[in-house]
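The other protein chains are all here in position, but one chain of the complex has been omitted.
Each chain carries a letter (A and B) given by its place in the written order, and its residues are counted from 1.
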Amino acid sequence: MTKKMKQFNSLKKTTRVDFATYFGVIAAFVIVTVLQSNGSLKRSVIGLLVPICCYMSMAVSLNLTVGILGELSLGHAGFMSVGAFSGIVVSQSLAGLIPNGPVRLALSMFVGALLAALVGLLIGTPVLRLQGDYLAIVTLAFGEIIKELINCLIIGCDEKGLHFVFNLSGNKTVDDLGLSANGTAIIKGAQGATGTATIASFTAGFILVMLTLFVVLNLTRSRAGRAIMAIRDNHIAAQAIGLNLTKYKLLAFVTSAALAGAAGALFGLNYSSLQATKFNFNLSILVLVFVVLGGLGNIWGSLIAAAALTILPEALRQFADFRMLIYAIVLIFVMLATNNPQAKAFIKKLLPHRRAAEKED
Amino acid sequence: MTQNMPQKQKTKLVPVSREPALLTERDADKSPVLECIDLGITFGGLKAVDNFNVTIGRTEISGLIGPNGAGKTTVFNLLTKVYQPTHGTILLNGKDIHDLSTAQVNRAGIARTFQNIRLFGELSVEDNITVAMDNQMHYTMPEGIFRLPRFWKEERVMHERAMELLSIFHMEHLAGAKASSLPYGAQRRLEILRALATNPSLLLLDEPAAGMNPSETAELMENILSIRDTFHIAVLLIEHDMNLVMNICEGIAVLNFGRIIAKGTPEDIQNNPEVIEAYLGRKKEA
Partner (left out) sequence: MEFLSYLISGISLGSVYAIIALGYTMVYGIAKMLNFAHGDVIMIGGYVSFCAMFYLGLPNIVAVLMAVVVCTVLGIVIERLAYKPLRSAPSLAVLITAIGVSYFLQNSALLIWKAAARSYPPVVTGAVKIFGGKLTVSYISLLTISACVVIMIALTLFVSKSKMGKAMRACSEDKAAAQLMGINVNATISATFAIGSALAAIAGVLLCSFNTSLMPTTGSMPGIKAFTAAVFGGIGSIPGAFLGGLLLGIIEAMAKAYISTNLANSIVFAVLIVVLLVKPAGLLGKYVPEKV
């Protein structure tokens, strides 16, 4: 074995897995970029590149809440939505001030993350200090509510700055913004955002995925990550060793929301028109399926599941109608297989080599 | 009794920072570490624990014994504020802990093990210990994410401390194993190490010898004594193994139906008729 390989093998297992994950993502990016510049990729696939990056990032950030913290969040699409629309507002309103696309994109993603984090803090604080299944129902409701709220938003921009109207009664229109002749409407109530300059790029998506991995993996392998997993494994013992449960739960949840917001901003700036209904319950469940299928707590698993399940439906178009049904069955099945004692024993019998491998570590 | 603890620098495991208001210098001060005054809790109409008066010296090993259901674990839950007492006072290092939460009580100096093992199953053996040292680490989340120098320094220090703790029970080779994969006895010992890692003044052990054979129990006795001597802490243990209790406890309180029926040295307790009656029942009149 070469010296480098010896050094690599002497690292902790988790470090090896993390490096392999980064390497895998970089390799995939390089390969796809090469194929793209060759012209070997179909049009439909090229259109999927940015969404796949967003979904991969979403899956990893949801895994932080569901797999590592162990709390079910059903409103991940809602955080994406917050990120998307705030990102669009930032990007469109600063188009004159900051003509450079990538810089504007980075700023939009940053603002999207920040706003999503704030919202996460707002809904997480009352809920996470409680023991129980409250987060699930609160995030489920949040996902529905945010759609309603964004549909009431009418936002426009002119030389005087941002104009903002909250369409409570349903009667207000863009005209109520009072924009000057040079102004443009960015978000038009139920119509959503139209006329957005699509500054998203595959490179930005790659950076998003790497950033998400960097944050989640490093967080997990630090003292905050240990504390979060301890809370997941046994919250009573976690209290007994002096951990502040609420603080760490919020840390995980808000970080997860922030990353979802950044992914949302990238997603939103990939489409010239976008409505709030795009970020619905189906999307939250889709990301949950990525996480569950890839393995709760298994970061690279989320990446692969997200990529595979986004590409696969394109290939299996005739089964489109059954796709959601199959996802539902997948959720139920994986939970039964990984938690029911009889099912676990059955599967152990089928995979004897896995048991031996586990013993090595 | 042989000392099987290797001679290590005692200062290494003394924490770098403390909340000065709550804790005093362990070596110098001779004041009691714990005082329970008229402590009690009532559930509905039932007085689960009542009139609990106990003082534990700074480096004293005390025992809490009694028949099953006497309220011993309830006392532990009161001391760690899992239950809020309905009456009485608990003074830890002279300070009233009435308003503290469970996590705050641990930071103030009480650590415990559980009757039913409560390890962090998915974490490694070493991580179970280092997570208990979280309050002694200070690097922030950004420092952790960006792997700044303070992260590496503190993690290294904690890793060394964890290995030192593991060496007490000769478990260094198990550091990377998943906690749930350990055999029962090792899990119990890990729980004790985890509690020790929080740098307590008082260690509460809930049936530490449960499921151990006589030679394991003998080793545990030596370990508890050397832990007390090395870390200069007080230990309060709940136990059913009378051999262990009578051999290492300096003071014993006997609980029955939530009330203390006897308090004193092992000799006092062994000869106390009420204690004998509580465990064995009253002798039938001939």
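Throughout what follows, a contact is a pair of C-beta atoms (placed from the backbone, for glycine too) under 8 Å apart; a residue touches a chain by one contact, two chains touch by 3 or more.
Model, not experiment: these values are computed from the prediction.
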Full-complex contact with the absent chain, from A:41, A:152, A:179 or A:210: A:152
Chain not shown: contacting residue from A:142, A:267 or A:300: A:142
Full-complex contact with the absent chain, from A:11, A:197, A:311 or A:324: A:324
Touching residues (missing chain, whole complex) on chain B: 73, 77, 82-83, 114
Residue ranges of chain A at the interface with the undisplayed chain: 66, 70-72, 74, 123, 126-127, 130-131, 133-134, 136-138, 140-142, 144-145, 148-149, 151-152, 167-170, 236, 281, 285, 288, 292, 296, 321-322, 324-325, 327-332, 335-336, 338-343
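One rule holds for everything that comes next: only the chains that are shown with their structure count from here on.
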Between chain A and chain B, centroid-to-centroid distance (C-alpha), Å: 42
Complex contacts: residues of chain A adjacent to chain B: 12-13, 214-215, 218-219, 222-224, 226-227, 229-230, 232-234, 236-245, 251, 297, 361
Residues of chain B that touch chain A when the two form their complex: 80, 82, 101-104, 106-107, 111-112, 114, 118-123, 127-128, 130-132, 134-135, 137, 139, 141, 144-147, 151, 154-155, 176, 178, 194-195, 197-198
